[in-house]
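Please read the structure below before turning to the comments.
A single protein chain has been omitted; all remaining protein chains appear in their positions.
And then subunit A:
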Amino acid sequence: MLHYIGRRLLQLIPVLLGMTFVVFMIIRAIPGDPAQVILGQQATKEAIEALRAKLGLDNPWYVQYFDYLGGLLKGDLGESLRTTTPVSEEIWPYLAATFELSLFAVLIAVIVGVNAGIISAWFQNSWFDYTAMILALVGVSMPIFWLGLMMQYIFGIELGILPTTGREEVRNPIDSMTNLYVLDTILQGRFDQLGIVLKHLVLPGLALATIPMAIIARMTRSSMLDVMRSDYVRTARAKGQKMFWVVYKHALKNAIIPVLTIIGLQMGLLLGGAILTESIFAWPGVGRYIYEAINFRDYPVIQSGILVVAFIFVMINLFIDILYSLIDPRIKYD
């Protein structure tokens, strides 16, 4: 197993390397110059040239690229052009905010999606099945920004029961240690603040969870329908087992394997969706961080920010592949 993980990590190197190259080239194709953005419209040509030289932007692209790679090899993600702080320091609070939001969304998507799929399959053609599958169909075809805006309008403005932006109340800031506010408030025993933090998570979390939840529900249902017809499910029933355990023990463990693949793929889309959701809900996450960096042509932040997100995505998928082998004894790596 360790062998396998090692090999997978080695395989990541060319993938991530290729990605850094593509991102590097694309952001330089965006019109605009960081030195110009930093110094403003009134800056003289000389001042801009001087800053470009200082930032190393006057070197040929391949020199810049290999400089950047050299830094990466030493674990240096570069410095923000705008704030001159190392990206590796700056990115943490944003990453934590995105992590909290995504984890919340994933938990909702998986728990609700998987259970809706199971119950739909168990009671195939019941009203629950029809309702859930119609909702799921609506869910997969829902544009995330439209959904986000509608939720803000209904729950935030019309009903006024949920906050629509940010992670905390300005008047009642959270004394953060980990930047994971849920964890912070629990560790500090500030349950009043925990309530506030959770309230802030609801709308962006739901907006982010909707599409993956719908896809997971549909996938779980069809996978369960397959499995429910299998011989071992009949064997479990012939033993006299309760239907609940037949479904949740025997069928689910088998049916979840293809669903896991989907969950892994959804994680990538979820990270993409996070960028959109974060800008709608003013969530101070890594999506917003990269988005703002793009506006400032802050090359190192864009490059390294995307690299970090991509790295997380591939790690999640590695984790899911390992999960397969834990669930299914027939899958043996190495």
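Simple rule for what comes next: a residue touches a chain if its C-beta (ideal position, glycine included) is under 8 Å from a C-beta of that chain, and two chains touch if they have at least 3 such contacts; residues count from 1.
Assume contacts and distances are computed from a predicted model.
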| item | value |
| --- | --- |
| Omitted chain (choose from "Peptide deformylase", "Cytochrome c oxidase subunit 1", "ABC transporter ATP-binding protein" or "3-phenylpropionate/trans-cinnamate dioxygenase ferredoxin subunit") - UniProt protein name | "ABC transporter ATP-binding protein" |
| Which residue of A:H200, A:R221, A:H250 or A:R297 touches the chain not shown here | A:H250 |
| Residue, one of A:I134, A:A282 or A:I327, that touches the chain absent here | A:I327 |
| Contact partner of the left-out chain, one of A:Q241, A:T261, A:S279 or A:N317 | A:Q241 |
| Subunit A residues that touch the omitted chain in the full complex | 230-232, 234-243, 250, 253-254, 327-330 |
